[in-house]
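As you look at this complex, bear in mind that one protein chain is not there, while each of the others sits in place.
We just call them A and B in the order they show up, numbering each chain from 1.
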Amino acid sequence: MAASATTYKDRQFLAVIGDEDSVTGLLLAGIGHVTDGPDAQRNFLVVDAKTETSAIEKAFVNFTQERNDIAVLLINQHVAERIRHSVDSFADPFPAVLEIPSKDHPYDPEKDSVLKRVRRLFGE
Amino acid sequence: MEGLLFNVNGGYIEGIVRGYRNSLLTGQHYNNLTQCETIDDVKLQLAPAYGDFLASLPPNPSTSSLAGKMTDKLVAEFRYVLAQATGSTAKFLEYLTYGYMIDNIALLITGTLHERDTRELLERCHPLGWFETLPVLCVATNIEELYNSVLIETPLAGFFKGSLSHQDLDELNIEIIRNTLYKNYLESFYEFVNTDSDFKGTPTQEVMSEFLQFEADRRAINITLNSFGTELSKQERRKLYPEFGKLYPEGSLMLSRADDLEAVTLAVSISADYKAFFDAVGLTQGGGGLGGSDGKSLEDMFYHKEMEMSKVIFTRQFTPAVVYAWMRLKEQEIRNVTWISECIAQNQKERIGNFISVF
């Protein structure tokens, strides 16, 4: 609320965790950003069947807590499913975590952690 | 003359490829495919043509894995043909693989520049562009080493030599490198079919020249159109045009000076074919127009033309060019099936007819 004025001023990038197609598309839209320097950080992570859950978790924590230049984190819903606990327990307003559908996994509103809250508030 | 002796070495290959050609999907097949509701149905429809290759796919596979398996079949068939070939025919077939090699090398260069895990890169390489020494390139840790190993280890050395230095690999955009290589490749291929003693004066020279000229023109036009609004300067652009083809040299010169679509249209008006394409596509091209669901893009027109030419090649005999034609047709088929399954998977049935069926 009040403290947010300072916390979101520098946030200007989007980050994405998703499958190859989603990431490619979003990068084409121009959201990709690689920091300069030897420890170059990318603001995207490609997840495939071989990617370990811990790696996703790490990227999620990195994008949501460690980096403070991310305004919006886009995450494929089926990827979010794999780290559902972290996604559900993350309730800070910044960065906004947005679950997006992927090509092979159509969007299911039932699983979205924000929509779940919406439902809970109005579904009584 | 060529009819007398071709079959001694090339008859078997030609026979095989003609057999392969008959297994290409026809309009009837495509019709059935477009009626499918799920990818599983598509898989089922493809079973007669692809058989074992699709068997290992899980239920409802992703379109990319489907395409991957189809490519595997193409690769297996091509490798068989390649193994049977001798002499000039073998050389001809090797030339076919160089195009894929260029893509692979470009991939490796990109990976090395960004210090990516090269094993992962190898998995992504196109199997047709695979050559035994490809993994050796992964040993290179910096760009100069890579450049040297490319020169030593790969058949592509000739395409690098003279036009690219190791600094270029570092500084130039990978797309420019790729297109420079491709230009050199096309020119070398063109020279090969026109000068090789086995092909000179045969139908191979005739049809392959035509084909390569078309390919060269297509690249020149595409590069020109796609370079509008980018940092590619006109001089650099001109270097990427292959130095043969129907448009060369006048058309190429005009293309190199073109700033907008009209200039390109003017440049291609030398050739009636290309002019017809531009007219058919109209001015929607390049203006960000979506081409509409039925309106074809320039790219589609080129593909269509390519397919027509490939089809016609099968009317010729005594030439390994049928292999080239077959590969093009097969690739188009894979694209078509990918497109159809993509449409089915994403529920975009209204665009499903947007493929090119040849037979």
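Throughout what follows, contacts are C-beta pairs under 8 Å (C-beta built on N, C-alpha and C of every residue); 3 or more make two chains touch, one makes a residue touch a chain.
Basically, contacts and distances are computed from a predicted model.
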Can you pick, from "S-phase kinase-associated protein 1", "Inner nuclear membrane protein Man1-like", "NADH dehydrogenase [ubiquinone] 1 alpha subcomplex subunit 4" or "V-type proton ATPase subunit D", the UniProt protein name of the chain not displayed? "V-type proton ATPase subunit D"
Quick one: which of B:R18, B:R116 or B:R257 touches the chain that's been left out? B:R116
What chain B residues would touch the chain not displayed? 63-64, 103, 106-107, 110-111, 113-114, 116, 121, 124, 126, 173-176, 178-179, 182, 219, 222-223, 225-227, 229-232, 240, 285-286, 288, 290, 297-299, 331, 335, 338-339, 342-343, 346-348, 351
In the complete complex, the non-displayed chain touches which residues of chain A? 1-2, 4-5, 8-9, 11-14, 20-34, 42-44, 46, 71-72, 74, 91-94, 96-98, 100-103, 106-107, 109, 112, 114-115, 117-118, 121-122
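Just so it is clear, only the chains that are shown with their structure count from here on.
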How about chain B: which of its residues touch chain A in the complex? 62, 345-346
Chain A residues within the chain B interface of the complex: 103-104
